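All protein chains but one are shown in place.
Showing chain A:
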């Protein structure tokens, strides 16, 4: 009888006792969901509240009202001083595992429309739900597993050539036209924003695309009979010309601009922090300067949706009585979006500002360059000897670290690299420890992806400012061919990374075609 009792219930007990190894506490997970949902809801509520407050206050302003531009530090959150001058001797060896735990590779599905060129590597941006891959040929949405979702805009270009081998874009002003979106995109919640331009008509918009809705189909291709028809998805949020479209006038009509894609990728020249205002960096070649009633000395403006200028900010570093025929230009400043905020640094300047609409710019990071500091006037003067001087080069604001680099003694040009007259320093600033370390390496080695990949033995890493996602993960654009070559290299074979991780890369290489675009996500 006892056995019968035992047998009858033993089976039942067995069901509930076995496989405990994968057992998760349902109540704990439910609590976790609730708290995460609450955080998301609070964030969204706060954002909507702020946006509404701003909209209400702007609506009350008299027409033509201009705020006084304020450049001030926040007494409670003073700017972080990054002491470069005194930390040049703090050299430390860094490997990829010092800043990341794992690597994920996402093979991007090839865009089904074969008329869209796949020659150029993507600039990646991650929204909460999607991966946005863009380049001069258009903007595409992918799911986070790399499967293609939609093309947001397929750019219509003429007068543009891309040299895949040298990774150079040639823009011939004589017949240059562009109808479509800029590669720099940004997002808020389910909304994706991009700058849409039509050089034929002068249209210049910030477009908003609600990705939560079904993106049923792509907008039609350009139709000459409807020259002003928008060929990108979404709706116009801001007309940055305020109804006064002006056709592009190239500075040198017969000239050609040769640049690499990074130049186009790293600048975020237009940005809307909310749906009431937008921020625009101003430069002398911009057609909209007159429309926006700005002048050459202005560096940045904040505008509202009705076309009113809310505030303008003057350039920090200006050239005075510059009489040289040539100009040495190698620092172009930077601008980026982080957590819905806009940050910028002007060329040769040492301060990174956060923009707070409608009229505040607030210093967030300041470089202490000390004796290495050089002003814009001297830096741009070709005859000025830069020996012993330092200029900020790259900057990427991550979650735990800030990745930065500096040029010392000269600018970075093919000649200076050949002659090794420039030193390139990389540094890591730990936000937690508030400490700066110069990465141990040969400053005359200009290889820029320098953190040795000891996680999977693959590609060395150093982030670009625009390739850090909102989770602080570093994104690198790769090709199937790169991966195949990498796994065949001695460096990879000799790497002491774990077998499992290396095998993942080998498997990926085996499953990739040469032209496949792959997003490497360093977490």
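Following the convention adopted for this analysis, contacts are C-beta pairs under 8 Å (C-beta built on N, C-alpha and C of every residue); 3 or more make two chains touch, one makes a residue touch a chain; residues count from 1.
Everything that follows uses one rule, which is that contacts and distances are computed from a predicted model.
Asks: One chain isn't displayed here; going by UniProt, is it "Xanthine dehydrogenase YagR molybdenum-binding subunit", "Peptidoglycan glycosyltransferase MrdB", "ABC transporter permease" or "Sarcosine oxidase subunit alpha family protein"?
Replies: The correct option from "Xanthine dehydrogenase YagR molybdenum-binding subunit", "Peptidoglycan glycosyltransferase MrdB", "ABC transporter permease" or "Sarcosine oxidase subunit alpha family protein" is "ABC transporter permease", the UniProt name of the unshown chain.
Asks: Just to verify: which one of A:29, A:258, A:488 or A:510 makes contact with the chain not shown?
Replies: Of the candidates A:29, A:258, A:488 or A:510, A:29 is in touch with the missing chain.
Asks: Which candidate, A:147, A:168 or A:297, sits in contact with the chain we can't see?
Replies: A:147
Asks: Kindly note down the residues of chain A that lie in touch with the hidden chain.
Replies: 1-5, 7-9, 11-12, 14-16, 18-19, 21-24, 26, 29-30, 32-34, 36-37, 40, 104, 112, 128-129, 143-145, 147-150, 210, 213-214, 216-217, 500, 504
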